[in-house]
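Up next is chain A:
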Amino acid sequence: MGKFKNPDRRDVLIGAGSTMVAASLAGSLPMSSALAATPKKGGKLTYAILTRNSKHKSLKNAKHPYSGLHIRTKNVYNTLTWVDQGIDAQPEVATKWEAVEADQTVWEVDIREGIKFHDGRDLTVEDVISSYDFHRSKKGTSFAKKMLAKVEKAGPNKARFFMKSPNSEFAWWAAEYRQVIMPAADVATIGYDGVGSGPFKFAKIDPKRSVTYEANENYWGEGPYLDTLETVFQPSMGSAMNGYRSKQFDMVLSIDPAMVPQFEKMADTVVDVAKAGSQMMAILPKYEGSPFMDKRIRQALTLAIDRQKIIDIVYGGKAAWIPNDTHMADFNADFLARDVVRDVNKAKQLLAEAGHAGGITLPTLYYSSYYPEIDRVFQVMSESVKDAGITMPIELKQKSGYRKWRVEDKKKTRKHRFAMGPVGPRNPGANLFRMARPTYNESGYWHPNARGDEYIALYKKAMATGDTLKRREIYHEMQRILQDEVPSLFIIGRRTIDVFRSDVQGWKAHSQGWSGKFDKVWRS
Partner candidate 1 sequence: MLVNDKPLLSIVTHSPATTIGVTLVTLHLLNAIFAPLLIPYGSTQLAGMPLIAPGHPDFLLGTDVIGRDFLSRLMMGGRTSITVAMIGVMGAVIIGTFFAVSAAHFGGYYDDVVMRIVDTKLSIPGILFVALFVVGFGRSVTVLTIVVGLSYFPGAVRTIRAQALTQVPLAYVKAARLRGESALSVIIRELTPNVIEVVVVEFAIRTSSAILIVSALSFLGLGISPPTADWGLMVSEGVNQIYEAPWLILLPAVFISTLVVGLNFASDGIANALGLDAARGLGGH
Partner candidate 2 sequence: MALLDVRNLQVAYRNPSSDDQTMAVDGVSFAVERGETLGIVGESGCGKSTLARALMAYCRPGGEIVGGEVLFDGTDIFGLKDEQIRALRGSRMAMVPQDPLTSLTYHMKVGPQVDEILRIHQELDAKGARLHTLKLFAGTNLPEPEKIYHRYPHENSGGQRQRVVIAGALACEPDLLILDEPTTALDTTTEMQVLKLVKELRDRMGTALIYITHDLTLTDYMCENVLVMLNGKVVERGQSSSVFSAPQTDYGKALVAAIPRVDAKIATPAQPNKAKDGAPLLKVEHLSFRYPSRWSVSALFNPVEEPLAVDDVSFELPRGETLGLVGESGSGKSTIANIIVGLSAPTSGAITFDGAALGATDRHRSPELKRRIQIIFQDPLSSLNPRRRIESILTRPQEIFFGVTGKAARDRAVELLEDMELSADLLKRFPRQLSGGQQQRVAIARAFAASPDLILCDEITSALDVSVQAHVLRLLRGIQIKTGAACLFISHDLGVVKQVAGETVVLRKGRAVEAGHTSGVFDNPSHDYTRLLLAAALRQENYADLVEQASRTEIVGNEP
């Protein structure tokens, strides 16, 4: 806990909306009265997201689920499963899934009957197989390539998935935003026509600027209620707010926490805070000459960061959570919080043991503008580690080309850097898998390492363990290893904040940006 206390500031930031925030955090819908009303059909919803649609290269690939329609594939497509706001897996195209082998390598999935694609064709098990054949053919862009061996038909409405290794959390894996179900086609052509089975159909695409969808009248599930849905890419927070003020947008997703008070002053506006959201991590490069080769320095750094102060100053005291030195999100049931979040004296002691009794100057930590508040997070962090005698310069880099710049290249001519990366919240298996990959950049090449081998073995064991509680024990053990080793630095976790007009019903801020669904959203 930081020594910085700031109740006044918190009042300013959260203000009138604090009750709403609290209600939302408790897990209920933002307007509980809305549940009672009957959904109404019709109307249009325009929402802004604070990113560029940088992957839209041309209209040719604009409809393809891999071309990054800001990863919100859910509007047009369905996946086998869906992850809800509580990060539980829910049926979607799949009605049922079960591991048919005890080691969790073979899964059988029942395909829902009566689903029609936008072109009127029925969705069949062949479409599922064809889609997954495509997904596992794509290199480096989805989890399917690495994990899926093959898919076969196991019955008229049943598909059998053969995984390369055990995967006890198949249901979450199947919800990944790229693994959508498309009408069967050749691997080279599948997906380009933009035909899915989701609640909306593509209507108009303005690459880089906006995408308009219209309602799919033959949707298999409840909804959609809206006639028209529009996504607008607006990377500037200020412009997005002005757009909302001028009624150009009805909703802005994942806003800057500092803007909360301003939105709360507006009439008929709901500020909704999700359970969790992305966290900011930093690679700690581990190669000859890097100070992060020394575990004590890694430990000291994470102990020196005043995360509570970041939450107080940047997130109004609430809209963020304290990570635990792993990829786990605090709403994961298996999340194991650190015993001690901050201990400046311990950090100093560790540094002294490492030969830096008089303090240490670390290399510059680079970051890029992934989130509107990121400058503030890094500045507060950089200031707070000074308490432990750590000088850590920070520098903001351009977003374009940033990822390529910070990671090691294939030819290894360039080292991975001491730099920030974003982490989306997922199920524990997916979270903890990231440190279990021997050559993964984000671990800063933690392996080969005895603790790392132990960790990988534990991961494999968890993936082959069907029982949830038994898995939890393994997961806790894995997190303890990471908390001791600190292969990477986890700085702060966000809680996604969405704002929208109070006549928008049925929307709930989702911790995973890509899993938010508009099928049951309506306007009163």
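The rule is short, and it goes like this: contacts are C-beta pairs under 8 Å (C-beta built on N, C-alpha and C of every residue); 3 or more make two chains touch, one makes a residue touch a chain; residues count from 1.
Selection criteria: all candidates are chains of the complex that A comes from, given by their letters.
All values derive from a computational prediction rather than experimental measurement.
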Complex partner of chain A (touching, any copy) among 1 or 2: 1
Chain A - residues contacting candidate 1, complex: 4, 6, 8-9, 12, 237-238, 241, 256, 258-259, 261-262, 309, 313-314, 369, 372, 375-376, 378-380, 382-384, 394-398, 400, 405
